[in-house]
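The other protein chains are all here in position, but one chain of the complex has been omitted.
A, B, C, D and E label the chains in the order they appear, each numbered from 1.
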Amino acid sequence: MKSIWMHDHTREEVGEFARSGGAVVVALAATEQHGPHLPVYTDSFIMGDVAERSVRRAADDVPVLLAPLLPIGCSEHHLSFGGTISLSPMTYFQVVRDIGESLVKAGFGKIVFLNGHGGNEPMMQQVANDLAVRHPIWTAAASYWSLARESLAAIRASEVGPVPGHAGGFETAAVMALRPELVREDRIGDSHPERDWIFAGPPGAFVGRHGELTGCDGYTDAPKLATAGKGRLYLETIADSVSGWLVRTIRAMERGEETL
Amino acid sequence: MKSIWMHDHTREEVGEFARSGGAVVVALAATEQHGPHLPVYTDSFIMGDVAERSVRRAADDVPVLLAPLLPIGCSEHHLSFGGTISLSPMTYFQVVRDIGESLVKAGFGKIVFLNGHGGNEPMMQQVANDLAVRHPIWTAAASYWSLARESLAAIRASEVGPVPGHAGGFETAAVMALRPELVREDRIGDSHPERDWIFAGPPGAFVGRHGELTGCDGYTDAPKLATAGKGRLYLETIADSVSGWLVRTIRAMERGEETL
Amino acid sequence: MKSIWMHDHTREEVGEFARSGGAVVVALAATEQHGPHLPVYTDSFIMGDVAERSVRRAADDVPVLLAPLLPIGCSEHHLSFGGTISLSPMTYFQVVRDIGESLVKAGFGKIVFLNGHGGNEPMMQQVANDLAVRHPIWTAAASYWSLARESLAAIRASEVGPVPGHAGGFETAAVMALRPELVREDRIGDSHPERDWIFAGPPGAFVGRHGELTGCDGYTDAPKLATAGKGRLYLETIADSVSGWLVRTIRAMERGEETL
Amino acid sequence: MKSIWMHDHTREEVGEFARSGGAVVVALAATEQHGPHLPVYTDSFIMGDVAERSVRRAADDVPVLLAPLLPIGCSEHHLSFGGTISLSPMTYFQVVRDIGESLVKAGFGKIVFLNGHGGNEPMMQQVANDLAVRHPIWTAAASYWSLARESLAAIRASEVGPVPGHAGGFETAAVMALRPELVREDRIGDSHPERDWIFAGPPGAFVGRHGELTGCDGYTDAPKLATAGKGRLYLETIADSVSGWLVRTIRAMERGEETL
Amino acid sequence: MKSIWMHDHTREEVGEFARSGGAVVVALAATEQHGPHLPVYTDSFIMGDVAERSVRRAADDVPVLLAPLLPIGCSEHHLSFGGTISLSPMTYFQVVRDIGESLVKAGFGKIVFLNGHGGNEPMMQQVANDLAVRHPIWTAAASYWSLARESLAAIRASEVGPVPGHAGGFETAAVMALRPELVREDRIGDSHPERDWIFAGPPGAFVGRHGELTGCDGYTDAPKLATAGKGRLYLETIADSVSGWLVRTIRAMERGEETL
Partner (left out) sequence: MKSIWMHDHTREEVGEFARSGGAVVVALAATEQHGPHLPVYTDSFIMGDVAERSVRRAADDVPVLLAPLLPIGCSEHHLSFGGTISLSPMTYFQVVRDIGESLVKAGFGKIVFLNGHGGNEPMMQQVANDLAVRHPIWTAAASYWSLARESLAAIRASEVGPVPGHAGGFETAAVMALRPELVREDRIGDSHPERDWIFAGPPGAFVGRHGELTGCDGYTDAPKLATAGKGRLYLETIADSVSGWLVRTIRAMERGEETL
């Protein structure tokens, strides 16, 4: 293909790619407050970089295109901090569903949602499920941190703070790598209150307090150990994990189709 | 309290309990096909038993009531197999939200959702999040298998099949323990096709194929090793884990309130 | 059948019953404030008892199963009194519609809604109508007090208060019969204000005042004449009327089908 | 007032009337097939006539205005016969709700819905209830046949067919009185099939069959006994009953207000 | 046809007209505040007159019927002034869509929306577009002032104020012509504040300020130059332009059909 971007192609080029079994990746991000030091586009910067790099690599092995990044997500819990553009959960559900339904009409039988903002997860999962119920297609869905958990642990990414956290050491390092001029280093504090309840349950169990759904003052940890070099390493590691998952998943779908 | 059931009480009794800091547990289940051998109420039998036992135990340590079980869930992926009563994702979202909003109006500041059906998870998580955004309250949410993962692993529950799976060895054992007369043992097969893609990704990554979202023919594994004894052990283990989590979570909320 | 409960059966058992012309009854109730003396589950206790008894009797004469009781209804007018779990009218409409649509997909051609809470009536009637418009099926719908009006009059049930009223003599007698330990007799008053407008119009005409849609202080009349014995008589009379209506209605559907 | 029509007045005239305690009547009708012989505006012709006459009379005794007739209703069950303009139940609910909310904003504290089409009843009742829950106002709601049941029985209106029925003797007589040139007398048959199930239950109990929700071929009875003279008598009788109810209801609201 | 009104006909008469290629016009109006001097039904009076006259004339040349006027529109920006009955944008969208969908089911292949209230334009345009996307039909849509812009300019209608404006000279003249007894001449002022931003952009560009979306105090200009004679001239001119457009548009549809 002349480009990894679905939207660089004409309708016939997209249609032929889709009907011949090619997959499409829909990357989901957000525009929301990221503490006093990071730009509100942090999730979109990170997801945009990871999506582009990982699809580019995966495209060497499997036929896959990347749809336009959705830069606005479900960020209701950040609205009160300002600087946030959010779709309500109901609106977001309909948006992701309409995107998926459009891609089915465009001929795609393999649709992959790739997510870079925690607040988008429930609706993404719901839609991925619903589309495969309704249409004779395959769907897949994951957040990048789920895909890169083990490889990030292997490089001890948690040394800068919880992974991914929110506007803490991990995300700060990533933005330092991608857009260093946008990081307000003068606003990075040395310490951050701990909330013992946040990680009280096992994985999958949620506990939330009004006003503190994403740490104190809208971020989870003081990013004082973040550096651009670490950010580059994290992003590279994530792109590797995501591209690997894309290849394995699309190939599993191809093998599965042979059994029909 | 005269009963662990919220609904056994009068309005004033409920109101006083809620306003004095008591928590309420909302248990979510389903009525859906469970293969050729299990009753369609399987998830409700299991969740009903687990919820009642775990709240009863937790109530010894923390103030907590149990709301009526919601026996219908989000089971669109099972409708085509028959025997299923499902709410669409949008309807289910509104139902869980309205229940939560009612409990806030009833005075509760600590609302816990406890889930027993995979298809309910995204909307439960979304609502638990939204309620804590909108109101000055605490919420928590988890599926029983997330809470009991480690303790079930410790007793090697996976020897009968994936945990929880769907209508496989694990759930069959549980129904044999609870309502043995409803299990059609004559319809239990010896083998079941494997789908290599289902568990292809890491935890949190979803891959789904039209018609095979919950294994082949609507169930995940042949339950030929299930016994009522194992089922009793699993249920007891789950109730222990869930009651432990309830106590820890409600106490963490209580401690958190002191910091306000 | 091994049980009158639809949900005790497997998907194939339900499917065969439905496709061979069997009917299904969906009982609708509520969890809402019932004055200072009755449990908030009053409507569900009563409807649950009436539904189970009347379907059990009707099943001797016609093929009929009972779906899980829906214990939460449309109780917006009770929320301000506390102790209430309510679905908004729009949510409730979608819930009853989704239940009906699921039963159609499960193969049922005869769907009967049986109601035990006044606030559920409009949406139940709308959905019963809509389902028969949309699908080649029969539907029926009624509240128990409409079906038992004449037989309750014959035993002078109104001697304890208006029938059914709300949390007055009639419902108090019923709960005394079913769950006497849950009645707060110490909270039953001797008198109750009269509102002359409530019954000003003929049957079918509604007049409502903000805050007094169900009598004063959330109940219609002082239940001082209620006894458990009267409650047992009322419930028995209602179950008789309802089972009679179920048999006549399902038989009329069967005769009607022969004329197609 | 210079006119009984609310909409003939300016905003200040409406506002002063409303805030001084005046009531407003919202008349609900339909545009839908009425068999092979009546115009599709039958319900609107009848409701328009009854509403205008009864409000005019009532206005002699109580302060009341009439809002514009809503000529389109909830007629999904008639769409398949053609000639029908229908709002879906959800749309209709929102329309009646928005009308009511607007009237509250316009200052009205007494809102009366008057209905002339059976399919509108559930949503009208729901909205009348909801408005009084949400706002410190009075609402009332009734269909004209409920209000005139006894007086129509007294003049034996049922001699021409069931009252009101649909497109049968009763409505045909009314249109003969109002718009005789629109009645296709050449399409009036001599006989009509009977459906024994339609009136099988007691008042309030619904039974419906796909395609026959309003009699056979979209009407309930052969109108061969209808005459314009009978129609005039029926309409006059109905207007009397409705105006009487309006006066009694609005006066009861006024008395009730004094008790606040 | 015996009448230009669709609703004067029976279902078979409507069906035959529609299926033989006849068009239907849906006129959209409003009930909303029109300053201190005009009745709240102003838009409905004007649109009703224009629609009836222009369809009557067009019917001499092309087969066309007129559906019932929708007298309530999207007037949220007027609610705060009182005297207004408004449907929210979402409700209005559904209403116009349901009307269009009904007309498609009634057999019409040519549906024309004719609008007399600015607030209705976006949703009318959206629905006209959507219907033609979804069904194999033609749709058309316009507001009367767009159709009569040139002919009103030719008679210098703007001498009384902006055309159409809101409750200014233009509309006042029209109501003086149609219902002079309803105009409160004692409430017509001599001057009116100018808002320079309102017409700052080119045609198609909107600028709005909270509370001043339709001029100051809910009207755009002092109607001191309005007369009944001018109103008659404007209305006659508009009816001519609209009927001309109807004929040209329906004939273009007929020619277009021949090319299929």
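The definition used in the following text is that a residue touches a chain if its C-beta (ideal position, glycine included) is under 8 Å from a C-beta of that chain, and two chains touch if they have at least 3 such contacts.
What you see is a predicted model; the values in this text were computed from it and never measured.
Among the displayed chains, contact with the absent chain in the complete complex occurs for A, E. Across A:I4, A:A23, A:V55 or A:L70, the single residue that touches the chain missing here is A:L70. Only one of E:E76, E:D98 or E:D221 touches the chain withheld from this view, namely E:E76. Within the set A:T84, A:T214 or A:S241, the residue that contacts the chain not displayed is A:T84.
Among E:I4, E:A18, E:A140 or E:V183, only E:A140 touches the chain that is left out of the view.
Although one chain is not displayed, chain E still touches it through residues 76-77, 89-90, 93, 119, 121-123, 125-126, 128-130, 132-133, 135-143, 146-147, 149-150, 195-197, 200-211, 213, 245, 248-249, 252-253, 255-256.
Remark: the residues of chain A touching the chain excluded from display are 2-3, 5-15, 18, 31, 33-41, 44, 67-72, 79-88, 90-91, 94-95, 98-99, 102-103, 105-107, 179, 181-182, 184, 187, 218.
By definition in this document, only the chains that are shown with their structure count from here on.
Shared contacts of chain A and chain D, meaning chains that touch the two of them, come down to nothing at all.
Interface residue usage between chain D and chain E, two copies of one sequence, is largely shared: over half of the residue numbers at the contact are used by both copies. Ranked by separation of Cα centres from chain E, the top chain is B. If you average the CA atoms of chain A and of chain B, the two centres end up 28 Å from each other.
Among the residues of chain B, those in touch with two or more other chains are 90. Of all possible chain pairs, those that touch are A-B, B-C, C-D, D-E.
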